[in-house]
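One protein chain is absent from this view; the other protein chains keep their places.
When the chains are written out, they are named A, B and C in that same order, and each has its own residue count from 1.
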Amino acid sequence: MDNYPALIVVTPLLAALFAGLAAWIEERLSYPIALFGLAVSVFSAFKVLMQVIDSGTIHYRLAGWAPPMGIEYRIDLLNAMVLLLISSIAFLNLVASFKSVDQETNDRAGSFFTIYLLFVTGLLGVTATGDLFNLYVLIEITSLTSYAMVALGDRDRGPIASLNYVFIGVIGASFYLLGVGYLYMQTGSLNMVDVANILQGHQGSSTVLVAFILCMIGIWIKMALFPMHVWLPNAYSYSPVAFSRVVAPLMTKVMVYVMIRLMITVFGFDYIFVTLHLSEAVVWLSTIAILAGGVMALAQKNLKKMLTYIIVCEIGYMVGGAWMGNQLGMTGAILHILNDALMTFALFLAVGNMVYKINKVDLIDLKGLFGKMPWTMAGFVLAAFSIIGVPPTCGFFSKWYLILGALEKGAYHFAVALIISSLICAVLFFKVFEICFFEPMSHGHGESHGPVAIEEAPVSMLIISGLVSLSLIIVGLYSGTIVNTVILPFLK
Amino acid sequence: MKLLGFIVVCLTGALLLYGTGEFPDWGDPHSPASLHLSNYYIEKAVEETQVPNLVTAVLADYRGFDTMFETAVIFCAGLACFLLLRDFQEKKERFYRHTPTGIILHVKDAKKTLTVGREFEHMDKEWVPSDLIIKTVCRILIPFIQIFALYVVAHGDFSPGGGFQGGVIFGSSLILLAISYDLKTLVRRVKEKVLGIFAAVGVLIYVGIAAICMPMGGNFLDYSKLAPLIPGDPHHIRALGMLGVEIGVGIAVMAVMAIIYINIVSEGRHDEGL
Amino acid sequence: MTDLLALIVAKYNYWLYVILMMIGLYAMIAKTNLIKKLVGMNIFQTAIILFYVSIGYKTNATIPIIKNAHDAHGAVIHAADYINPLPHVLMLTAIVVSVATFGVAMALAVRIYQRYQTLEEDELRMRLSEE
Partner (left out) sequence: METIISIKPLLAVLVSLFVIPVLISSSGKPNVRESWIFVAGTIKLILVLSMLPVILEGKQIALTLFEIAPGAAIAFRVDGLGMLFAIVAASLYIVTSVYSIGYMRGLNEHGQTRFVSFFALAISATIGAAFSANLLTLYLFYEILSLATYPLVAHHQDEKSRASGRRYLTFILGTSIGLVLPAMMYCYHVTGTLEFSTAGIFAGQLSKPAATVLLLMFVFGFAKAGIMPFHSWLPAAMVAPTPVSALLHAVAVVKVGVFSIVRVMTGIFGVELLSTYNLGVMVMTIASVTILVGSCIALSQDELKRRLAYSTISQLSYIIFGVALLSPQGLLGGVIHIAMHAFGKITLFFCAGAIYVATGKKYISQMSGLGKKMPFTFAAFFIGALGVIGLPPTGGFYSKWNLILGTLEAQQTIFMIVLLVSSFLNAFYFLPIVYKGFFGKSEDEEGDTPVKIKEANLCLVIPLVITAIISIVLFFYPTVFVNLIKVGLAL
């Protein structure tokens, strides 16, 4: 009996504790410790994914108690994929952010890494667990760490943004907790599969309905679905770059994962779409979310802020796809979890490099960046194309599935919203490109252009952002394989 | 905003009440909540874990994984407070009071170090006359509180209590020290570094015990596999395991309580406060 | 009317928790003072804790600590004699979580006060806009 499922989550935790000790004893140790912990986590996540693809769902009994008495890790294709995604992104970001952490957190690096690891632990645990209450505890770990991190960022705005985040986050988590309570009242169990089995009898019960609504609202608040997004832009754009690079891609995606998990495993499709048929309303909501996110992004003057609003818009994609109620839409949503995590990561890596060099990323500060940091910009451009949805980057293919799902359901407004949002993204990013490419203006013919002095970010950051940006294309080209080996078998 | 909030609140309340509509009456012994799992725990837990306090049994064994992360949450909170508030730069000014006369020296710049005799006391900005009764009572009380805390931790298996409760009580004893004397005394007695290390070590004990089970051939947290390591009746191995983790939890909670208190009351400067 | 009363009486614990919850939530949304918001947050979370604990209660049952467990191994344990331990366990965790959140939130409030010398949201908004 191998313990890889536990190791995925536990190694980062152990590493966090040792890093915390090292922060008091020998600060320089905590970085390698953190690195090692995450490396092990990545490795075990990989092993688990392979194992699941070969031999189906893994059930791992923590403390050896059979569910529903004990807590079990139930790892199927979906969360195996997400686990690998989380751990590898966290690892890569840690590699990339060695320098920027020193730059941003004055002599608190050790504690920073500890919090960082705890955050990753929380995300991994949320993804791995098969127990409703355990999910709550881990969500709270992630939230708590992100509160701290956000406050560590911008000295003036950080704490305020963070405190608002605390209030809204607590409301969200408490709603989820209440939902779990109602479920427990109805079923007397906390294990997801067990709850699902017992629920079969009580489709019509008002308690289950309320539980469902509470859970969904809680999760939506946590994932910043419009109009519950108000906390996200400030929180993400005022946090330290090293952290926003990992929170922006992962946090919301993991919450989307949780939503899909609840929908599929706990409540079940036919309860949601047949008994309640809420699909229409939510798809409309996500349509509005997409458009609103795009429009608000247009209004931003700061690159980081702009990107956060794009995240809000992307959430709409995934929620809409998941609630489409057909296989294509759900495929698109799940594929987009992967793709969007990668694209956002690539974008924020590039932004991180810029911040490292020019430390303010208002749009006007980006003048002549193509000449100054060409490699960073190359990565940024690729990621931007992926967000816009230019083939063969991965963004295009998840959009492909989402639109197909919308067409199949006849939700044309959603398809149109997707198209419009890619147009909006095109406008957004080419606005940025123009600033970076044309300004400062050259006069008439280019003779006046001297070769611009190239001052790039450290190589470690460059390599990571380059790799991730290339992975966008590779993942895009192999998305057919991903869908066939991971997503479709899961949905079967 | 107020009106909007009011509407939202009313809607939520109505929703929740609507949900309670189909609840069984309060205390109904046949409500699903108190049948499925709870009966299993009540009937089986004692013979499976040898721990009569079912709450402890479920907390530290059946759902021990939750508890581990909840300890991690505590640790995280302490760390967060430290990160957010602690600033290491020296305070600008210092005050000394000549005990016999009550004359107060006000040292403006922090750099200047002056050696003061025994009859000078280093004081806060406002001098609070140290009350003999309070000090004495607390001096007597604190040890008992701490002993009681240890008891609550150790006896958690058999009576209400456990790591958290014990840890909180112990922490409160420290806070009492800070209140009755002043913050400096506490910080002098219990070094910040010690607290930080304790917080980490406490959680580490828990995770460590849980992790050792894996090389011993069990799943994570499976105390029953620890039998070869610990002498004594293998029946009680789970109880012993729980005791171990409870101790870890106690240490962590104690340390974190102190950290949070010290950082918040002194705005992270660790010099003066409540 | 009477049956409604009967309903309320039979489940007054839930009514109470809902009312508490509403008070807390209202404070969180509508109050402008950060500390008041924090207090509201605590009330909110306490309400949830009450809800859970009241789930666990059973009429004429005692606390879930098995009496004389060790000398009477053969003695069969009646589930009806002891209240449900699980909600208490969950709430121990929830309490800890809420305490932790409260601590962090407090620290944030202190930071904000250090920086802006106020905890009133509207004043903060003014300060931010004029900067």
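FYI, contacts are C-beta pairs under 8 Å (C-beta built on N, C-alpha and C of every residue); 3 or more make two chains touch, one makes a residue touch a chain.
The structure displayed is predicted, hence computed values, not measured ones.
Considering the intact complex, the chain excluded from display touches A.
The chain that is not drawn here is touched, among residues A:Met50, A:Ile364, A:Leu423 or A:Ile454, by A:Leu423.
When you scan A:Tyr257, A:Trp400 or A:Phe414 for touch with the missing chain, the hit is A:Trp400. Counting the whole complex, the residues of chain A in touch with the unshown chain are 385, 388-392, 397, 400-401, 403-404, 407-408, 415, 419, 422-423, 426, 430, 434, 437-438, 441-447, 449, 477-481, 483.
Just so we're on the same page, only the chains that are shown with their structure count from here on.
Taken as a contact graph, with one node per protein chain and an edge wherever two chains touch, the assembly is complete, since every chain touches every other chain. Per-chain Cα centroids separate chain B from chain C by 18 Å. The set of chain B residues touching two or more other chains comprises 16, 20, 23, 31, 33-34, 37-38, 41, 63, 66, 70, 73, 76-77, 80, 84.
Counting partner chains per residue, chain C has residues 25, 55, 86-87, 90, 93, 97, 100-101, 104, 107-108, 111 touching two or more of them. If you check the complex, the residues on chain A that touch chain B are 1, 3, 6, 10, 13-14, 16-18, 20-21, 23-25, 60-65, 68-71, 108, 111-112, 114-115, 118, 121, 125, 133-134, 137-138, 140-141, 144-145, 147-148, 151-152, 159, 178, 182, 184-190, 198, 205-207, 209-211, 213-214. Only residues 1-2, 4-6, 8-10, 12-13, 16-17, 20, 23, 25-29, 31, 33-34, 37-39, 41-43, 45-47, 50, 52-55, 57-59, 63, 66-67, 70, 73-74, 76-78, 80-81, 84-85, 158-160, 162, 164, 260, 263-264, 267-268 of chain B touch chain C when the two sit together in their complex. Those residues of chain C whose C-beta lies close enough to touch chain A in the complex are 25, 28, 34, 37, 41, 44-45, 48, 51-52, 55, 86-87, 90, 93-94, 97, 100-101, 104-105, 107-109, 111-112, 115, 124, 128, 131.
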